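First comes the structure, then the notes that go with it.
Only a single protein chain was left out; the remaining protein chains are all shown in position.
Naming follows writing order (A, B and C), and every chain is counted from residue 1.
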Amino acid sequence: MKTVKIGIIGAGRIGKVHAENISKFVPELEIKTIADPYMNDETREFLERLRIPNIGKDPEVILNDPEIKAVVVCSPTDLHAEYAIKVAQAGKDVFVEKPIDYRIERVHEVIDAAKKAGVRLQVGFNRRFDHNHRAVYEAVRAGTIGDVHLVKISSRDPAPPSIDYVKVSGGIFYDMMVHDFDMARFLAGSEVTEVYASGAVLIDPAIGEAGDVDTAVVTLKFANGAMGVIDNSRQAVYGYDQRVEVFGSKGAVMDANDTPNNCTFYGADGTVSGACYKIMWDRYTGAFAAEQKAFADAILNDKPTQVTGEDGLYPILIAAAATKSMKEGRPVKLSEIE
Amino acid sequence: MKTVKIGIIGAGRIGKVHAENISKFVPELEIKTIADPYMNDETREFLERLRIPNIGKDPEVILNDPEIKAVVVCSPTDLHAEYAIKVAQAGKDVFVEKPIDYRIERVHEVIDAAKKAGVRLQVGFNRRFDHNHRAVYEAVRAGTIGDVHLVKISSRDPAPPSIDYVKVSGGIFYDMMVHDFDMARFLAGSEVTEVYASGAVLIDPAIGEAGDVDTAVVTLKFANGAMGVIDNSRQAVYGYDQRVEVFGSKGAVMDANDTPNNCTFYGADGTVSGACYKIMWDRYTGAFAAEQKAFADAILNDKPTQVTGEDGLYPILIAAAATKSMKEGRPVKLSEIE
Amino acid sequence: MKTVKIGIIGAGRIGKVHAENISKFVPELEIKTIADPYMNDETREFLERLRIPNIGKDPEVILNDPEIKAVVVCSPTDLHAEYAIKVAQAGKDVFVEKPIDYRIERVHEVIDAAKKAGVRLQVGFNRRFDHNHRAVYEAVRAGTIGDVHLVKISSRDPAPPSIDYVKVSGGIFYDMMVHDFDMARFLAGSEVTEVYASGAVLIDPAIGEAGDVDTAVVTLKFANGAMGVIDNSRQAVYGYDQRVEVFGSKGAVMDANDTPNNCTFYGADGTVSGACYKIMWDRYTGAFAAEQKAFADAILNDKPTQVTGEDGLYPILIAAAATKSMKEGRPVKLSEIE
Partner (left out) sequence: MKTVKIGIIGAGRIGKVHAENISKFVPELEIKTIADPYMNDETREFLERLRIPNIGKDPEVILNDPEIKAVVVCSPTDLHAEYAIKVAQAGKDVFVEKPIDYRIERVHEVIDAAKKAGVRLQVGFNRRFDHNHRAVYEAVRAGTIGDVHLVKISSRDPAPPSIDYVKVSGGIFYDMMVHDFDMARFLAGSEVTEVYASGAVLIDPAIGEAGDVDTAVVTLKFANGAMGVIDNSRQAVYGYDQRVEVFGSKGAVMDANDTPNNCTFYGADGTVSGACYKIMWDRYTGAFAAEQKAFADAILNDKPTQVTGEDGLYPILIAAAATKSMKEGRPVKLSEIE
């Protein structure tokens, strides 16, 4: 088995998720070093159990290590672009968590840096690797449903984030629906050309006071003529509700939520089956390993990555258009954004 | 549209069900006369609303009416054979409710009478005409699952009958599982050769005191080598539970219970969908019309009936074998019965 | 049982459907007379089998019959309003097929005529009476999902109508989505205040040449703050696809398509279950009887109808707003319409 040595920058929640998944499920990626300026004892212990040989605080160690050929950037969002550019400039392949940056020009800088350095760039849109969504995607790409006419996505979180987080999140379109914008492009196989966004504050007035909405419906038009519609809610009391449907000239393909088990109870008051997963990490557990598997495959077999820099850029453009659309109460063309 | 004039003997529960279904859904069968010695005002009013022209108390009127070409026998069970024979002797086609009789020799007499008179005989095993079971049957007959290896039937009632009824019912194998014996033969496409029956009193000790069981599992062997298993319960608190499955060399086909609607509620405590129907007439509503449609088709297009006298006989033989098996604690061959 | 004598004006497709359903399932409504200027022999024969005593060509016979207390108007669409007004003026309760009229002022005239005459007016939005949609509605009204946040409707036809029909249909919003506008209001329990409509020609260019679209997505805002989204397609090759979902503060409730049976085949290539119904009359068969049952209930028990004149008006207003929105490429407030 071919392997490659990698580093991980950032050991917060998502950094640990990637470290664990790579250690357990992606033997092709050998984690040599993980660095986080805020590394603490608990995290260090967790990483030691994964048998990562070098656990430190200084990302420069990774950037300067010629043995390390690729780096997974899991820093805070506002440092994604900075580290991604540094990694690229060091001549290493880059996996950067999404969003690359909320500022469109910064995203371009990352894409340009990777191109200039001739390194691979993969963006962490993990849902593309979810077993259900991927199966829908593959059916669509295989022509099972013919030409795509409509992409429908329901994406609802179990509970809203803290108001403090909402205030700095960039708004529901950047923070939450950005995943669905990526999924919509991925499933449609075409670029979004126009966006109409509509939102409401139905869950918590404090979200509205923070300048955001908690419920949103967005209509999309794609270059290939297809349409899309996405609904988001910050609070589905029954759990993490993630369903996609693609309708076309030869049929429709859709997925259902995973549940912890497939049991059904037939009782006097009705038939009861399991609720959705309540936690994102449970819902998308396999997707995190699969996206790193794909990253390893790109590196080791000299292929383009499956989620490119442009794939990181477009959802941000769509989020910008959606934000403008909701603010101005009118459909916004993507061409108005850049 | 070709039509034929018919009579109905018996206007109890099942007689009214047939009268209503034929009136509404089987225009090929024109009900000229219905007769029941216990005809009362309420029933008469119900039948008048169906616009049946002759409503009376004397079955002889039907037997002696040369215009009437076929008769639906819905008398009490102990008179089924007597009326069926009289109808046959009058040269009219016979539809007789199941069971023809619990006594094997009486069943033979009915079959013989019909043969001798050269009239058609159809037995009221309505479940063969249920849309779900019929679709399973058709898939099996179409070869979808290849050779049949196993027939599985779950058949559970919402609530036990009265103890008075249990005492005269002939026991669970004659009264309840007889339907499933018919279904097993129907699905397997082969005759039962051996039966092992096992039962228990788990719902109401009074059923045991009445000499019966309320829960039973029966294993069948078929002439074509396939096996079968049936479970019965007198009380499924969630409703009328009726599922069949046929497994074979190329796959399996099974049905699910119908529910009053296809709604699902996603709630914090789980996903809830509708319970089964609670009442037999709701569950099998379409089957009663469909079996009369089939009777009309046989008469008007000169075909054999789909549920013959032999189809009425075999389930009684199997019930006899099951009763003997449970009593003697051993498998019983059908050849031991007659 | 209390009954009332009624007349039916129009014996085309929907007239025959109502005549048959009322005859079979709504004994409270006694059809005395049905009249259609184009009555032909085949239709007459069909109606005779239903035992309707008076079958003729002149609707005036119905209007002038003092015994007839209510009339079901099934004329061509452009005569709905005219007959509805005449029926009202004759002092009879009115059931009028949808749409009352495409012209808003005509709808008002019908509503006003009924009010002035003090008669009941019910509009034929049959889907409100479908067992699945009704169960969703009842769950929502019972508070099962708490406050309504989002109403989602997918509504797709098996095949597009003829181009000749498309040309005179008024467009997809008046002809097809008008049902969904009614359903959206019904489920949301609130009035639509704003509409954004987006459409495309993806199925047949001839539909575009006729000035219409064949695929449409509409976003709605309701007075209570909730949002809605409807998608329509003129051609779902898998059949009549009709699903609704209501999401709220305590969960979500949704329905699934009915299928002719509940069988599942487990085969080497996957698990196959039945397709949706391919024909509208099969899909909504029970709904036609149920809406007449409700009409009878309103008449005989002196209640308001369940689908009022206003319920006939609002979907037309929404269709007007949607048409304007798609034409002008912007969200349109309902207040702009009247």
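Everything that follows uses one rule, which is that a contact is a pair of C-beta atoms (placed from the backbone, for glycine too) under 8 Å apart; a residue touches a chain by one contact, two chains touch by 3 or more.
Keep in mind that what you see is a predicted model, and the values were worked out from it rather than measured.
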{"item": "Chains in view that touch the one left out, judged over the entire complex", "value": "A, B, C"}
{"item": "Among C:V61, C:A275 or C:I337, the residue in touch with the chain that has been omitted", "value": "C:A275"}
{"item": "Residue of A:R13, A:R49, A:K116 or A:K303 in touch with the missing chain, whole complex considered", "value": "A:R49"}
{"item": "Among A:K250, A:K303 or A:K333, the residue in touch with the chain that has been omitted", "value": "A:K250"}
{"item": "Option touching the unshown chain, where A:P76, A:P260 or A:P304 are the choices", "value": "A:P260"}
{"item": "Hidden-chain contact residue, picked from the options B:M39, B:L79, B:I203 or B:I337", "value": "B:I203"}
{"item": "Missing-chain contacts mapped onto subunit C", "value": "236-238, 241, 259, 266-276"}
{"item": "Subunit A residues touching the omitted chain (full complex)", "value": "24-25, 27, 49, 51, 131-132, 134-136, 139, 144-145, 250-258, 260-268, 274"}
{"item": "For subunit B, residues in touch with the removed chain", "value": "147, 149-150, 152, 154, 156, 196, 198, 200, 202-203, 215, 217, 219, 221, 225-229, 231, 233, 235-238, 241, 247, 249-252, 329-331"}
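The rule is short, and it goes like this: only the chains that are shown with their structure count from here on.
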{"item": "Of all other chains, the one whose Cα centre sits farthest from subunit A", "value": "B"}
{"item": "Closest chain to the centre of mass proxy, which here is the mean CA position", "value": "C"}
{"item": "Computed distance of Cα centres, subunit B from subunit A, in Å", "value": "57"}
{"item": "Where subunit B touches two or more other chains at once, by residue number", "value": "266-268, 274"}
